[in-house]
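Only a single protein chain was left out; the remaining protein chains are all shown in position.
On to chain A.
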Amino acid sequence: MAETILTNTGPGAGRLPGWRGIAADWASDQRAFKNVSWGKAMMWIFLLSDTFIFSCFLLSYMTARMSTTVPWPNPSEVFALNLGGKHIPLILIAIMTFVLISSSGTMAMAVNFGYRRDRVRTAILMLVTAAFGATFVSMQAFEWTKLIMEGVRPWSNPWGAAQFGSSFFMITGFHGTHVTIGVIFLIAIARKVWRGDFDVGRRGFFTSRRGYYEIVEITGLYWHFVDLVWVFIFAFFYLW
């Protein structure tokens, strides 16, 4: 057994191409995913499980929406803002989506700098990502407040099916929690990067395992996933 440290090391490289390579890897000993560290493998599998959670949430919401006998409120109207005297549908959501997608960009850059061991830039880009995330959550909070002021409750709303409010708060709440956890992770890891923990192989407090720059990429996987989920929520909840 071996603690696989970094991606792209060891004799796993240079195997057969395509399916035959995959078959060879799975038929081999030690690791099924060659050159994938434990942490990364675990994050991928966790994300698979989390995909099932979000799918269940979204499918349940769709069932509710399709089977309700009361009309469903029109999202473009509900999520419209009056800006500068203009009535713009979905404007806030559009900005939020833009912010979150931009944060994926900065995250990707952070990963890149992380592998170049550029401590300062990595940390700054992670913090920028976290800031984008925090902005997203604040806008979400603003949206919640606005809807609550307009009388939307988890159990009822002024415009139609009660399940509208229920699903809205539940799904965006669950997704917002994911973003918040991501922000906390980003800040924690950024601090370690900044301090140079990964240059000296300092041991983590709880696990007493050494950390590596790869953790930046693993955090990134989570972050991109949360971003991707938002695209689906955006499509199925707001655009439908």
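Everything that follows uses one rule, which is that contacts are C-beta pairs under 8 Å (C-beta built on N, C-alpha and C of every residue); 3 or more make two chains touch, one makes a residue touch a chain; residues count from 1.
In this section, contacts and distances are computed from a predicted model.
**Student:** Can you pick, from "Carbon monoxide dehydrogenase medium subunit", "Polyamine ABC transporter permease", "Fe-S cluster assembly protein SufD" or "Cytochrome c oxidase subunit I", the UniProt name of the chain not shown?
**Tutor:** For the chain not displayed, UniProt's protein name is "Cytochrome c oxidase subunit I".
**Student:** I'm checking contacts with the chain that's been left out. Which of A:I45, A:A141 or A:V200 qualifies?
**Tutor:** Checking each option in A:I45, A:A141 or A:V200, the one touching the absent chain turns out to be A:I45.
**Student:** Please output the residues of chain A touching the missing chain, sorted low to high.
**Tutor:** Chain A touches the chain not shown through residues 1-5, 9-12, 14-16, 24, 26-34, 36-39, 41-42, 45-46, 48-50, 52-53, 55-57, 60, 63-64, 67-70, 154-155, 161-163, 165-166, 170, 174, 206-210.
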